[in-house]
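A single protein chain has been omitted; all remaining protein chains appear in their positions.
Chains here go by letter, A, B and C, matching the order in which they are written, and residues are numbered from 1 within each.
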Amino acid sequence: MLSYIVRRLVYMIPTLFVISIVAFFVVQLAPGDFLTKYKLNERISQETLQNIAKHLGLEKPCEPLEWQWSGCAERYWRWLRGILFSSESTDPATGQQWQVWSINTQFPFVHWNPDFGFSFETNQPVSTLFWERLPLTLLVTIPTFLFAWLISLPLGIYAATRQYSLGDTVFTILGFAGLSIPNFFLALVLMYWLVVSLTPTLCGWGWQFFCPGNPGASVGGLFVQEHMGGSPWPWDWSLRKWLDYLWHLWPAVLVIGGSSIAGLMRIMRGQMLDILGSQYIMTARAKGLSERVVIYKHALRNALNVMISIFGQSLPGLIGGALITAIVLNFPTVERLFYDALRAYDDYLVQTLLMFFAILLLLGNLLADILLAWVDPRIRYD
Amino acid sequence: MQDTMLLSVKDLHTHFELRRGAFGRAGFVRAVDGVSFELRHGEAIAVVGESGCGKSTLARTILGLYRPTKGRVLFEGRPLDGDLRWYRAQIGYVQQDPYGALPPFMDVHRILTEPLVINNFRGNREQRIREVLEEVKLTPVEDFLHKFPHQLSGGQQQRLVIARAMILKPKFIVADEPVSMLDASVRVEILELLRGLQRSHDLTVIYITHDLSTVRYFAERIFVMYAGKLIEKAPVSELLKNPLHPYTQALLAAIPDPDPANAQTFKRVPPGEPPSLVNPPSGCRFHPRCPAFMAGLCDKEIPPEFEPSTGHFVECWLYR
Amino acid sequence: MTERPVSQGQLIWRRFRRHKLGTLGGIVIVLLTMLTLFAHFISPYDYATQHRRFAFAPPTKIHFFDKDGRLSWPFVYGLSRERDPRGRWIYRENTDQVYHIKFFVKGDPYRLFWLIPTDIHLFGTGERDPNSPGQIFLFGTDDVGRDLFSRTLIGGWVSLSIGPLALAISLTLAIFFGGISGYFGGGWDNLIQRMIEVLNSFPGLPLLLALAAILPPGLPPAISFLLIIMILSILGWGGTARALRGLFLVLREQEFALAAKAMGASNARIIFKHLLPNTLSYIIVSATLGIPGLILAEASLSFLGFGIRDPMTSWGQLLNQFTDSTITNLTYHPWLMIPGFFIIIAVLAFNFMGDALRDATDPFSVQGR
Partner (left out) sequence: MREKTDVQNRIATGQGRASPLLRVEELKLYFRTTQGVVQAVDSISFVLESNQALAILGESGCGKTSLARAILRLLPRNVHTYSGRVEIDGVNVMPWSEERFRKEVRWTKISMVAQAAMNSLNPVLKVGDQIAEPLIIHKNMDKKSAWARAREAAQLVGVPVDFLQRYAFELSGGMRQRAVIAMALVTNPDLIILDEPTSALDVLTQANIMNVLKNIKKDLQKSYILITHDIATSSELADHVAIMYAGQFVEWGRAEDFYPNPLHPYSQKLMASVPRLREDRPLDFIAGRPPSLINPPTGCRFAARCPSKFSQCEQEPPMIAVQGGRLVKCWLYR
């Protein structure tokens, strides 16, 4: 088992390499870049511009759309070198060295703090921005993930064991609706309801938390103004900040999770139906096992194996959903950072986050494979 | 002498690579591992063996569907290599699962037209299709021409497969378990049809089966296959009367005829299971299960082919 | 023996028609397609016409009873506006001005089916002046006073066509690469598989956004439309190719493929005449189920401002207004959400139809065996 994990991790290295190249070139393909913007800014001197160009290897052109490649490898190498070996980030404009704000300020035992480049829009190292956003991202993603899986699996089992019943039909139609409503639109509808109907009503009932000026009345964002600063790590929060967080979390969980639920539920239902029709389930029934044992011991174990292998595939949906929701609901997550970076042509930020998403997927798939190898005896790795 | 032989197979080996994951190679499946024999014009032979002994691979190698790893197949003295188009028109292939063997989205007419088109049949195609349908007794022809395979019964499907194999008037037919997927009452019908065609057209037929009891109704000679090798070859009546290889003996003993006395008797069957073709046993491949096992010989040396009586060949050290 | 020969296509069609929701989905798709094909004719205004005096006008009420409660030919009241204390425009019906709804009225000129020049619209008040109070805005107007109903119909053209177009490209890629990969195997297979893996290791939406961000802002609408189709199809072919590869791997080992090979059929003939027809049901189903995803992807892209851009429009692009001043728009101009319901209906219809098709083709597919 251990050797399998190690082998898989080793296999990931070339994939990561290819991914970093793809991420780099996708960004390089984009026509505008920060330098264009700097050039238009009169306050930035010619000297600074030259500094930047020199520091980042911009002397030679890298314009893939115009088939000018000479500078690309150079720039790519500088970026890669920073990730692998550096722990300091340089502001190319001023030459100022920034200590990379990294995970080991929180976890001292981690000794790798890579430099992913510099964000020109915010004048900060990419790593700093990234690590700042990560805790809140996880605080949105993990509850969403749990919510989606904990709802969809039981629903799938329910629908499969009562195929064609009223409940099954209702869930099937709801599932289709979930698949068919765009995330952002669901978010909009939910916000509309919150703004126009729910919070005024709750305030009207005398619940101060929901009256104007209080956390409950604000819609969108993860916190009201007073809680926005401070530590991103939840163990530093006050109770009121926690309440604030929870109140703002649930629409996001509903929206991001909602779309996954529909898909997962249908897959789970299909799997359960397949398995319930199999010979060994008939044998289990013939053995006089109660329906409960047949379903939960014999059928579910097999269905879960398939669900585990799907685990990795459900991540892109989660990331996509989180991206859109972060924009509509104005959440300070990594996905929102990505969106803002894209709009500002903030190259290093975009390519780093693109790579981060890919790594997340790879790790998700790896985790799914390991889990599967662990629970399914048919898949043996040695 | 060579030239009068329709088919000669010399030291044929067909191995498949076993892959593990994207890169590693786990070994070879030795599906056919040193097979030699010769067939005369108009002869029907049967290859008998248990599932997984490599008999289907043998059939497909002879048909030119797999490239042999080693050894040669000669058809009328001409080797099978390079472009096989000359060979395709002279052979017919009848498969085990008639439903699977017929493309589900083509009707009977289309299915029978395919070989004619592919091999540039000169002559009246429609007439040939009618002839062959009548030969396999799918009559009246009009009722069948525009049916799809799923609308035919198992027996009719197999007739269609035979018709397709016969349509180019081949010299040689390979029938791979042609009746094992059919019901008992239909099997005989198909076997008789095949036998009738074989006799009337002077066809050479290789009949591959796991069911020894049907062989006597069909073939003149039997080849017994075990773990990639032909361990015994003999005329049918000779083999049934006087099986030499211990495996053949066990096989014959294991096959029941419908007889109420069977219920009272126990069979003497060698224990164990057929060996893996990836790591076959050393020496004689049957030695771990053999009641006549001779230590130091059977597990060390691969037995060559002996001919204890004329026309009866056996690969067993008992007959050295 | 008396049964008439039925091809599998006919059987699938029969089974499909038994599926009520699927049939409903099919009907809705046909209706929506008609609606968008005749969009210029059905919509009372050109989608770009700006009614400067009627920015953010709510949906116009159509009246069937006059002031005295008598049944009347449908009409609208004239629209007048005033500012509320916060300075927002508020629209009121002026019950003194009555504009009857007329059919086949002359209005903004357009080309029917992008070919025939005409200016006849299905209905309207007949007022040619964009600032006349007699306007009919079925879905209200946007920030510059464009009629949302007209824009929704026109936008449907992009939303509905982008799916099939992108799908056609990605299916061609998928059949080509999946076919090669599955039928021939070996080195090409390995290479194609690695390619798909890298493609699949990026989550769809972020990569889509990053690719869409490559498009320079000033492109002509038609070009950027085509490029967005290209981007969507490049991202979409991997999964289908992989599934087709699996199908071809199974199919090439099927007895009937071996039979064709034994007959001497060439590889091309085996692939195109014997194997591909067997994947047809899978391809049709995956196409129908793939379209909703593409519609949603386009909608998300345009919603975020990276897809279809003004002056062109699509249902997703129409909702783009919400990315800024979300709360204000939601609170005061909720009708701007209407195009979203069209997305839902279209996607739902495709999903129902795809699901029904999948059920109908199920026993005929190769995977089942």
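The rule is short, and it goes like this: a contact is a pair of C-beta atoms (placed from the backbone, for glycine too) under 8 Å apart; a residue touches a chain by one contact, two chains touch by 3 or more.
Note that this is a predicted model, so its numbers are computed, not measured.
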item: Left-out chain, listing which of the shown chains it touches; value: A, B
item: Of A:138, A:151, A:203 or A:293, the one touching the omitted chain in the full complex; value: A:293
item: Full-complex contact with the absent chain, from B:124, B:153 or B:309; value: B:153
item: Those residues of chain A which, in the complete complex, touch the missing chain; value: 163, 278-280, 282-290, 293, 297-298, 301-302, 305, 375-378
item: Chain B, residues in touch with the chain not shown (by the definition above); value: 50-51, 153, 155, 183-189, 191-192, 210-214, 216-217, 240, 250-260, 262-263, 266-267, 269-271, 273-274
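Heads up, the rule we're going with is that only the chains that are shown with their structure count from here on.
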item: Most distant chain from chain A by Cα centroid; value: B
item: Whole-Å gap separating chain B and chain C, where each centre is the average of the chain's CA atoms; value: 56
item: Touching residues on chain A, where the partner in the complex is chain C; value: 15, 18-19, 22-23, 26-27, 29-32, 65, 176-177, 179-185, 188-189, 191-192, 195-196, 219-220, 315-316, 319-320, 323-324, 327-328, 330, 335, 338-339, 342-343, 345, 350, 353-354, 357-358, 360-362
item: Of all residues in chain C, those that touch chain B in their complex; value: 1, 3, 5-8, 190, 254-256, 258-266, 269, 273-274, 277-278, 280, 364, 369
item: Residue ranges of chain C in contact with chain A within the complex; value: 197-198, 200-207, 209-211, 213-214, 216, 292, 296, 299-300, 303-306, 316, 319, 322-323, 326-327, 330-331, 334, 337, 340, 343-344, 347-348, 351-352, 355
